[in-house]
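First up is the structure itself, then whatever we jot down about it.
Excluded from the complex is one protein chain; the other protein chains are retained at their positions.
Then we have subunit A:
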Amino acid sequence: MSIPDILYIEDDEDFAFIMQHAVKEVKEGLTVEIIDNGKDALNQLKQLADARVKPKLILLDLNLPGLSGLDLVKRIREITFLKYVPVVFFSTSDNPKDVKASLELGANAYLTKPAGYLNLVSCVESLYNFWFTKNLTVN
């Protein structure tokens, strides 16, 4: 089982596609795996945890089929092995209530989906810098 650097749970095909491009643009060789369903994502993460492996970063949308983003982060934190894996919300919504709820349930950050590809690239770049190069101890 290959382990992606970034696990991105997103049901919007277009955004997933753009994200893949952006990730490649930030760093060649950085791998991202897209899962379009909350339930599938949880199952996959459970398998990874059983195999004692984990992605370096989990990005997830708020509204997901199967299992909502908020429920998903809660379930992830219940898996001891994944307790400290960085989970970052990546959502269209900027409702402060969603932000508050996500952080309370254990997300490390909440990002509003940036408008446009160029913004996305710089957003992913700062994510990469923070979680992959500066905070290496976490991983």
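As a working rule, a residue touches a chain if its C-beta (ideal position, glycine included) is under 8 Å from a C-beta of that chain, and two chains touch if they have at least 3 such contacts; residues count from 1.
The rule we apply is simple: contacts and distances are computed from a predicted model.
Hidden from the displayed complex is a chain whose UniProt protein name, among "2Fe-2S iron-sulfur cluster protein", "RNA polymerase subunit sigma-24", "ABC transporter permease" or "histidine kinase", is "histidine kinase".
Touching the chain that is not shown, out of A:15, A:89, A:110 or A:128: A:15 (per the contact rule at the top). When the missing chain is restored to the complex, the residue among A:31, A:68 or A:93 that touches it is A:93. Contact between subunit A and the absent chain runs through residues 12, 14-15, 18, 21, 25, 92-96, 113, 115-118, 120.
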